[in-house]
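Missing here is one protein chain; the remaining ones are kept as they sit in the complex.
Up next is chain A:
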């Protein structure tokens, strides 16, 4: 796995359900070895994008390339693992049957790893899947995905419908596997706080379009939150790329994209760095004003 190659690239990707576009003009590029947070409000097109990536859907427009090949082909199927939102498993199968399912349908299946992982989670192999708790089912589904030994792991809302303890366990198990294998991970969520500690690449999807795609550290370093007198706000807004603009009669709070370094400002302004949640919220609040940060695309 060489650094600098592209795990995932979409160009002009679009998907239409009947007459509405669930995803439109979606272009992004994610380097290998990243843990990508795909965030956006409900209905933003996250699931559609992920289904296009794993080949469950075919695009109506543009194309998506996964690990250098088209999505959904024989070549990519064996290298990409997917955990769908409802964590589907065959209810009537025993846990051992689920592992056998994985072994029979995947050439690179790692049975030892799967058995070890389930043993460490105290999930009995002879138990019927339908009789497991929600958290255990999520762990079995994740185990099936991980034991495939994928180069790209795609998880659609992996933490949805899980209690806090199970969320923590799933995330910890996932991160351990990522650290061990170095695979690229794409996980979607509409809760940004779930992803803060684990992800290093951010993609913001809103209304079927990509708003942000970039390295999280670079993004945080490249945005600042300015607070100052409302009468000076227009001047600042004219000079800097404003993402979000929140004004009262006297005070203005601007989230701006500064690029490298701090912009020179009137001393009446205070400025500070932003955190991930503020950044995401700012973009989501302003679907029109936002632009795709160019450095992120160029770097990839």
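Quick note on the criterion: a contact is a pair of C-beta atoms (placed from the backbone, for glycine too) under 8 Å apart; a residue touches a chain by one contact, two chains touch by 3 or more; residues count from 1.
Simple rule for what comes next: contacts and distances are computed from a predicted model.
In the listed set "CDGSH-type Zn-finger protein", "Phenylacetate-CoA oxygenase subunit PaaJ", "ABC-2 family transporter" or "Hydrogenase maturation factor HypC", the entry agreeing with the UniProt name of the missing subunit chain is "ABC-2 family transporter".
Only one of the listed residues, A:28, A:49, A:67 or A:81, touches the absent chain: A:81. When you scan A:14, A:40, A:72 or A:158 for touch with the missing chain, the hit is A:72.
By the touch definition given at the top, chain A reaches the unshown chain through residues 51, 54-58, 72, 74, 77-78, 80-82, 84, 86, 88-91, 93, 97, 100-102, 104-108, 141, 144, 148.
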